[in-house]
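As you look at this complex, bear in mind that one protein chain is not there, while each of the others sits in place.
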Amino acid sequence: MNLLDIMTDPNTRWILLGTMFLGLSSGVIGSFAYLRKQSLLGDTLAHAALPGICIAFMLTGVKSTSFFLIGAALAGLAAVFLISVLTRYSKIKQDAALGIVLSSFFGFGIVMLTQIQQSEYGNQSGLDTFLFGQTASMVMSDVYMMMAVSFILIFTCTLFFKEFKLLSFDPGFAKGMGLPVVFLDYFIMMLIVAAVVIGIQAVGVVLMASLLITPAVSARYWTERLHIMVILSGIFGMLSGVSGTLISTSVNNLPTGPLIVLSATAWFFFSLLFAPKRGVLSSVWRRVSLKKNHSLEQERRKGRYTS
Amino acid sequence: MNDFWIILVGALVAGSCSVLGCFLIVRKMTLIGDAISHSVLPGIVLAFLLTGTRDSVPMLVGAAALGLLTVFLIQLFQSSGVQADAAIGIVFTSLFAAGIVLVSLYTQQIDFDLEHVLYGEIAYTPWNTLTIGGIEAGPKAVWIVGSCFILNLILIFVFFKQFKLVSFDPALAAAMGIPVLLFHYVLMSLISMTTVASFDSVGSILVVGMLIIPAATAYLLSDRLSGMIKVSIVVGVLSSVIGYYSATILDASISGCMVGSAASLFCLAFLFSPTHGLVSRLLKRRKSKERYA
Partner (left out) sequence: MEQAALKVEDLTIAYHKKPVVEDVSFEVPEGNLIGIIGPNGAGKSTLIKGILELVPKLSGDITIKGATYKSMRKSIGYVPQRESVDWDFPTNALDVVMMGRYGHLGWLKRPGKSEKQKAMECLDKVGMAEYANRQISQLSGGQQQRIFLARALAQEADIYFMDEPFVGVDAATEKAIIQLLMDLKEKGKTVLVVHHDLSTVKEYFDWTMLLNKRLMKIGPTQEVFIPEYLQETYGGRLAILPDTKSGLLLK
């Protein structure tokens, strides 16, 4: 297929729209996660979604995005709760708690997944597409769902921008001002869970974290202002979604999810190298000139002493 | 006999992972272990494509290279101002994605599917046997994972004092002239090699689970690093035994069940550890309350 065919193929257009919105919304919510130093929480929540989805399927017996959403949200809540219990009531540190919850939930998820595949539904359940994502398995209603959830996510972030900003920057101060910090904390996590759930169908649980992390980090290179960072991060996410989908539909047999991730990485490298102040090129330049200045100054001083 | 081989492979994977996992836990670097176990995938695929065989030596080399690249990239991004966990996230998702794309691109040449990457084919390990001079010497996986286990044990044993000091107080270690960075990279290469050696039979989840969970369990049960390592090996081996039998009962993924058992053992330790468990802490608190009441 060439590019024109892709653009005119109605099915692809829908998928493109879906991944575009997905990239946009996860980029936006991801930048709050990044500033709150919770980047890998998204990874844990994505992995934790698997048993939630499996249980939802086992209970209802149908493959429905809205039931999966509920299952994943509940599993995500349980994961968040367990992480805070582990770090509060034992000497287990945050990173280990994330790792324990991530691998345990995923392990149990795999157990359930293989059980479902052995059962009467067999491989028709199509649940395995959730591991690495499969845009081809998406139907129209899935895309509607993605767009609806994305819209709600972006709308909420705009509405609560001020509160989220304060919470990310200084939770202690936010609490002092009377903001319901704990509630907002869980609220942001639920938004991340929502982004994860619409994302795993396209990108898969294993790689979903990338869409939350990479665009936000790329955006951070270009600006010191939060609102610009959030917008940029959304744009980077959107571009990744679009370019990943386009490449995967034009080259046969390539999974969309990993390509979206690699596009996001490409944007990250671009930012890493060329961002004006924080980029590698400009900081190398600074370091070199600093060293040069320093040695020049030293020589000048030495010259003064001897003369 | 097949049961025995599968359990043995699982136990050896669990053992070699938990030894290294202890150091990840005390250095607060568990997520780097997670990252490495994902990002060795492109290394495995490239080694396979270049050599055309599923021979283990090139794969070990390829994966070790990728593991070191992962650590290097994470440090590079961190030093350029990216938060630690975000740097980890970017690196492992990118490399894992690259690995999947490679697998899909060369799907004809490579005979493993993507699910295999995640949860391995431990059930088939007994049939892939090694023959030396016409004599059948047991499953290949046992030899590979076993030698990895022994290598880990030897290195950790010989350089225990260095690994310990570098983990506890890297500044003092550096001031004493212990090459901190070298030991960091040695540990990371061991993790990469262990991941790869285990990858084929148990997939990436079991590796991640076994790197983190038994070591975390032991962290709650022991107050000395050497004791923690021993306990973690026991926990790892126990999880593989319990996991295998629960998998046959449930008719589900063996490696998934092994991780599940490890998670259950961790829960037990979290609740009932005599020194750090939730229950004993609550009891202690109640006792001291009564005393002051």
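Order of writing sets the chain letters: A and B. Residues in each chain are counted from 1.
In this text, a contact is a pair of C-beta atoms (placed from the backbone, for glycine too) under 8 Å apart; a residue touches a chain by one contact, two chains touch by 3 or more.
This one's a predicted model, so the numbers in the text were calculated from it and none came from an experiment.
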{"item": "Which residue of B:A137, B:I154, B:M176 or B:V279 touches the chain not shown here", "value": "B:M176"}
{"item": "Selected from B:A87, B:M228 or B:A247 as touching the chain missing from the view", "value": "B:M228"}
{"item": "Touching residue (missing chain; options B:F4, B:W127, B:F168 or B:F272)", "value": "B:F168"}
{"item": "Touch residues of subunit A, complete complex, unshown partner", "value": "91, 93, 283, 286, 290-291, 294-295, 298"}
{"item": "Hidden partner chain, residues of subunit B it touches", "value": "26, 28, 158, 160-162, 164-165, 167-169, 171-178, 219, 222-225, 227-228"}
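Here is the rule we use: only the chains that are shown with their structure count from here on.
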{"item": "Geometric centre distance via CA averages, subunit B-subunit A, whole Å", "value": "25"}
{"item": "Residue numbers on subunit A that touch subunit B, as the complex places them", "value": "34, 37-40, 42-43, 86, 89-93, 95-96, 98-100, 102-104, 106-115, 118, 128, 131-132, 206-207, 209-210, 212-214, 216-217, 220, 253-255, 257-259, 261-262, 265, 268, 272, 278, 280, 283"}
{"item": "Subunit B - residues contacting subunit A, complex", "value": "25, 28-31, 33-34, 38, 77, 80-83, 85-90, 93-94, 96-98, 100-101, 104-105, 107, 114-115, 118-119, 205-206, 208-209, 211-213, 216, 219-220, 247, 250-253, 255-260, 262-263, 266, 270, 276, 278, 281"}
